[in-house]
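Here the complex is missing a single protein chain, while all its other protein chains stay put.
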Amino acid sequence: MSTTTVEPVATHPKHVSPLPSATIRFAGDSGDGMQITADQFTRTSALLGNDIATFPDYPAEIRAPRGTLAGVSAMQVHFSSDEIFTPGDALDALVVMNPAALKTNLRDLRKGGILIANQDNFQKGDLDLAGYDSDPLQSQVLEDQYQLFKVSMTKIVREVCKDTGLGTKEIDRCKNFFALGLVYWLYGRDLEPTLRFVRDKFATKPEIVEANTRALQAGWNYGETTDAFASSYKIEPAKLPPGTYKTVMGNQALALGVLAAAKLSGKELFLGSYPITPASSILEDLSKFRNFGVKTFQAEDEIAAVTSTIGAAYGGAMAITTSSGPGIALKGEGIGLAIMLELPMLVINVQRGGPSTGLPTKTEQADLFQAVIGRNGESPMPVIACRSPAECFDAALEAWRIAVRFMTPVMLLSDGYIANGSEPWLIPDFNKLPKIPVHHPGPSESGEQFLPYQRDEVLARPWAIPGTKGLMHRIGGLEKQDVTGNVNYEPENHEHMVKTRAKKVENVALEIPLQEVDGPEAGDLLVLSWGGTYGACRTATEACREDGLKVAHAHLRWLHPFPRNLGDILKKYKKVLIPELNTGQLRTLVRAKFLIDAQGYNKVQGRPFAVQELINEIRKQLGMATAPPKKENAQIAELAGTAADAG
Amino acid sequence: MSTTTVEPVATHPKHVSPLPSATIRFAGDSGDGMQITADQFTRTSALLGNDIATFPDYPAEIRAPRGTLAGVSAMQVHFSSDEIFTPGDALDALVVMNPAALKTNLRDLRKGGILIANQDNFQKGDLDLAGYDSDPLQSQVLEDQYQLFKVSMTKIVREVCKDTGLGTKEIDRCKNFFALGLVYWLYGRDLEPTLRFVRDKFATKPEIVEANTRALQAGWNYGETTDAFASSYKIEPAKLPPGTYKTVMGNQALALGVLAAAKLSGKELFLGSYPITPASSILEDLSKFRNFGVKTFQAEDEIAAVTSTIGAAYGGAMAITTSSGPGIALKGEGIGLAIMLELPMLVINVQRGGPSTGLPTKTEQADLFQAVIGRNGESPMPVIACRSPAECFDAALEAWRIAVRFMTPVMLLSDGYIANGSEPWLIPDFNKLPKIPVHHPGPSESGEQFLPYQRDEVLARPWAIPGTKGLMHRIGGLEKQDVTGNVNYEPENHEHMVKTRAKKVENVALEIPLQEVDGPEAGDLLVLSWGGTYGACRTATEACREDGLKVAHAHLRWLHPFPRNLGDILKKYKKVLIPELNTGQLRTLVRAKFLIDAQGYNKVQGRPFAVQELINEIRKQLGMATAPPKKENAQIAELAGTAADAG
Amino acid sequence: MPTEAPTLTPADFASDQDVRWCPGCGDYSILAQMKKVLPQIGVPREKIVFVSGIGCSSRFPYYMNTYGMHSIHGRAPAIATGLKAVRPDLQVWVVTGDGDGLSIGGNHLLHCIRRNVDLKILLFNNRIYGLTKGQYSPTTPLGQVNKTAVMGVIDNPLNPLSIAIGAEASFVARSIDVNIKHLGEILKRAANHKGTAFVEIFQNCNVFNDGAWDYASKKETKFDTVVELEHGKPLIFGKNRDKGIRLNGTEPEIVELGKGIKEDDLLFHDEKSPTATLAYLLSRMQYPAMPTPIGVFRAVDAPKYDVELGKQVEAAKAKKGEGDLNALFNSGDTWTVA
Partner (left out) sequence: MPTEAPTLTPADFASDQDVRWCPGCGDYSILAQMKKVLPQIGVPREKIVFVSGIGCSSRFPYYMNTYGMHSIHGRAPAIATGLKAVRPDLQVWVVTGDGDGLSIGGNHLLHCIRRNVDLKILLFNNRIYGLTKGQYSPTTPLGQVNKTAVMGVIDNPLNPLSIAIGAEASFVARSIDVNIKHLGEILKRAANHKGTAFVEIFQNCNVFNDGAWDYASKKETKFDTVVELEHGKPLIFGKNRDKGIRLNGTEPEIVELGKGIKEDDLLFHDEKSPTATLAYLLSRMQYPAMPTPIGVFRAVDAPKYDVELGKQVEAAKAKKGEGDLNALFNSGDTWTVA
């Protein structure tokens, strides 16, 4: 049903039903400001104390004409009174600002879920752009399958804002705040944080503040006053560990992490990088931190990015380079040099869908092989992976700690899901973070030749930096004699050096924590995961244990080398299941090393795992009945169309 | 003992002892023409019907001052009356033209072997350059351990050539032919082929012909007349399959192979390449074949090399690119594009010692990981490896056959050992070689959109080339919809395409021969090898079987996919041993796929396996006594020094 | 051969894919001109190939109903070189951006130009990385604040034409997305040049670098900020064509016409001058110090790599005869085992 009423009508207060958690999604045209809307909802919910996890769905890297399927932009928010680890599977509520948004998002709304549509944008032209020949909002099936609310957002907003002195174009830009206000009402959120945000953001434009305020309020009133909505919901604050929080996206946390690592090791931070989706924002964030002594260098290409990083590392800075799959491919030769030079640096790969240019805006875990063994010659390097947006911070510190301890480049893997997803971060006290010790040999008057490849107990070589009197030395990419570092072609020396470089990297296992396991120490099934699938795997395994299954979960942080105790752990379970967003790369490495028949659960769709998918697979592995795949209502399928149209 | 006599003295004919085979090495300064000398010996022996295998030891890529250890150049020749597969282990005879050559090569001479030294080059200055403080030729231990012959080559040659009208400098350049003549006598070879070579080569310089002729003759006379040599040796012709032969080096055979492949598929050959050791000579050879329609493009770098190759493949040529490890690393992104475009091309990697610049002139097998899985994203491609110099020809044909059949880039692996080694090649009749079928869809008038990703039964797509009317289409590196090839971001389509590309490459297994095994069908041990270690593994396993061991040998030509029957074969042996010139790359792939506890025997010294090393390892694996490692005579060690000096 | 061509219309050159640039993007106008010009060139569609790298500009091939490849970032010139080397019969266009062509692809562009491969290279210069959403490019002016230059760009920008001229270019031109008549003419000139035709096109990215070229495209200013080069003609500009460029040693200077200064005193343009010094000098003229020249800076004939390569093949065949593999196999020392 629809209406244009806006005057608050005094009504009996509506019923409020409590919920443990909810997953909602705002979807509209790229121009509709859906990201900001969801962002506001996220912050407000966070301030309210819910645990939250969000995941955006930007349009692919191309721009698309307004109202088309390709132009749809959406953002999902999962908020809860318990600790949560994923942005949620099926949607409890979906807001669509136009037909294209309906078509590309409907499929994810659970049966009986709330569907709010701005019916004013369902005109003939809009329907055509989305490829509907008739108005889906009129189709009975939507009414039957979901709680459908057709709202004349445009009309109402124009109405309430007509005398703000803004033109229609500007007024229409406030639609999203109407939707936000309505959803705030639906989940009993306070308007104040957003009003504050609006006041700050548009401090100089009072009429814009006014219009947005009215729109937000009108949305709230709409829920409160019209009898469209029978009841609203309440999600209690979560019991998070005490402390101060803020929501962070993965790339943002990575930027903060490397910055902190630099300070903790008393180093200047150098970033040599070439922009690439989805890694660019790390470069963009760090370039804001000049006053922290951060030097960002936007190189002419990825090869210059990694080699300038090598130069900066030789100079004694904390040097890092960031990219994604195709860019990392280009860095391969340079990384080989860094391995030969045995200089500390971080190579950060925010993975995306491949191969080649592939799916730049989608997530994937298919660069693990490339990270661990994707170079010419025997060129071992430690590989670590982030598991969630906030954890990127810790992973960065850990990666740099190992890099300087062992004098080696370290590959740090993230992915598009982590990079753009967000969750609350328990803000640490910088002064309480452990320092990262770095030693540079001091000046020498001895006049003796300095020995750049003389190693310590873990086989690390000294980090002697130019400018240090008496330590002049030359390094390079040709095989070198151990200790002296002089060019050397001796057969035995080469084998010795190959083994030494490998052993050094193996030694990393001595300084990383033993692998921990959630759930039974032994049992029927161990889920072994890495990277961004942490949340889904953890949630799924916990759910299975609640169903009484003997399922444990081990999440790897270090992919190379593996924790010392991993082999023993794997032996303790009848089955090992390795879910990955690739065709089985970790599985291959685990099978080769431990000769166990690890099973894979693999999805290569540019999308994260749904928790339910994992639960089903785990049950299948244990030979148990699985929830029948919710077979799709044919008519819905009709209306939903396929993402293919989103070209 | 030494002498300057040259006049043939009539003597009773000397005793001739028959030998099944012998391994000799000529070693001297880079300027001494050792390669030519050995080359002549090789050709002569080949013409005489021996089976042969040679391996050079060039100085590292740097030039070094005359007479220094770094400047030593050597070439080894193994010739036999039986079929042979390696250049031989320990030397039966060693010719050294100066002290540096003695120092860097002595270690490889077997106890009791023949050592011929040009004593005129053992003056104080020469000794200093080689780091000897006293003349090693005077040391008793050489006399005891070897059959030492000190010959005044320089003096004799100057003597016999004095009236040729040449200056001393030019005359001295004939020394090597004296050495050659002497060795010809020693093994009863005919001088004529070399004399013919000299006459042709210096047709315009009669005095040079004269001088070389005299030097060669003098060497022969020296053996025949002086009582220094008690007896000479005779190696009967080998029973090789009938036909016409010539000796080829690996890179030469590769060049001939790709040229033949192009003609057999009715294609113009395009090579996009950037010079790099040890692959450069393929580019150099092919650039001689313009009259065969070969177009070689020396690109500005490896990225342009591989991408120009992609362009040429799109244009419908047989397009290939050649490089070595570091260059292949740079091609990784481009190869990913080729995989996405599904265009046929060959990427040839002549492996060298790594990582990074590593050991450019030495051999290694450490780029297998890079070839099979060293790219970003899920980017499968077939990988084939050559096994010996002559076999490079067949491998090239096979690689191209698969590339066009499956519309995929194929990685062909060779190595420095194969590239520079040589052996007899049974010359095929080009007209009898099987054609390589290629189909290009013809012009279309239908006006319908052409479907570039419509696949055939093995999942290959059509190779439609620009210029064909009605087939205009666009391809690119973004994920594409199957059949239409249009850009597509649909999750299910991506997974479908990832699986399709993988399945297509798996299908290659349907069109390659089943794996064959030498030796028992089942038994105690299977040696599984790939690439350039073929000869050593085959020789070692045959030797073990002659000793009654139940040892079989399987040599893989295709590394990805594996032959369909490999899994079954592996199961039939108690143990599987995988010898590799790396730290165990094939072993890792085999363990991961077949979950068998394959053992590795690994050597990473920039040098091929010695047959004896493998025999020892096999016996060790079977728990049998192994020939005690010949412990080195301390004094010899003294004199031999280490290759380290060869920096 | 150009049988089919004459009958073609711009629509015939449109592919079935919908164009996905931002509304208002300068790329649209370039695409429109290309579709307009190609039917006039008279090369059949199947003989035309568009090769691009990655970037908004590099989407171009998808929208043309010809052969095309949307390749990887920066490599289009190298891909096109390989293609042209084996298929001299094709007309090959390279579409690239200021990032694709000058940043990651700089080396290929350089070598393609110096080899004078017969390619038409269009560099859409919007002085920004559009596709990746607003990082600076090698042509972004010093001091500009953007996503990756929060305190302003400190990387001294490149001048695409100076680079091309420094790299021995045989054809160098510049036009402007919205100056459609001029753009059409330049595209035609490029299409008809034999050898590498390098064309810089000022293109507006209205989302991430809007107005970068306003001075040259807005009619209020363009007459005083832009000078149109015409072969054999003096350099005159200004709304009333009352200003000219005069040479002072090796430096150009602006002069007022009249007041004793005649056209003959002005610098006359010569596309074909013996060395490229004049072209280089013109490439250095830039607003605001000088009016920015558009048009053809240089157009000379020079050996083309692809053509020379073909000639070597012909010459070799003429000299040695079509290669005979059996003869090659059996050359050198051979021996026979019975």
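Just a few scattered comments:
In this document, chain identifiers A, B and C correspond to the written order of the chains, with residue numbering beginning at 1 in each.
The rule is simple: a contact is a pair of C-beta atoms (placed from the backbone, for glycine too) under 8 Å apart; a residue touches a chain by one contact, two chains touch by 3 or more.
Computed from a predicted model, the values in this text were never measured in an experiment.
In the complete complex, the hidden chain is touched by one of B:27, B:47 or B:64, namely B:64. Note that of C:49, C:121 or C:163, the residue touching the chain absent from this view is C:163. Of the listed residues A:69, A:161, A:218 or A:299, the one in contact with the hidden chain in the full complex is A:299.
Of the candidate positions C:129, C:280, C:297 or C:329, contact with the hidden chain is made by C:280.
Take chain A: the residues that touch the chain left off the picture are 43, 46-47, 49, 193, 240-247, 256, 259-260, 263, 268, 270, 272, 289-295, 297, 299-301, 303-304, 307-317, 319, 333-334, 336-337, 341, 427-431, 449, 466-478, 486-487. Interface residues of chain B facing the missing partner chain: 61-66, 68, 70, 274-277, 280, 283-284, 287-288, 290, 296, 298, 300-302, 326, 356-357, 647. For chain C, the list of residues touching the undisplayed chain reads 103-104, 106-107, 110-111, 114-116, 138, 142, 151-152, 154-159, 162-168, 247, 249-251, 273-278, 280-281, 284, 302-303, 305, 308-309, 312, 315-316.
Keep in mind that, in the parts below, only the chains that are shown with their structure count from here on.
Interface comparison, B-C versus A-C: the higher number of contacting C-beta pairs is recorded for B-C. Here the spacing of chain A and chain B, counted between their Cα centres, is 48 Å. Mean C-alpha position of chain A lies 40 Å from that of chain C.
Touching of two or more other chains is recorded for residues 17, 54, 72 of chain C. Looking at chain A, residues 326, 356-357, 647 sit in touch with two or more other chains.
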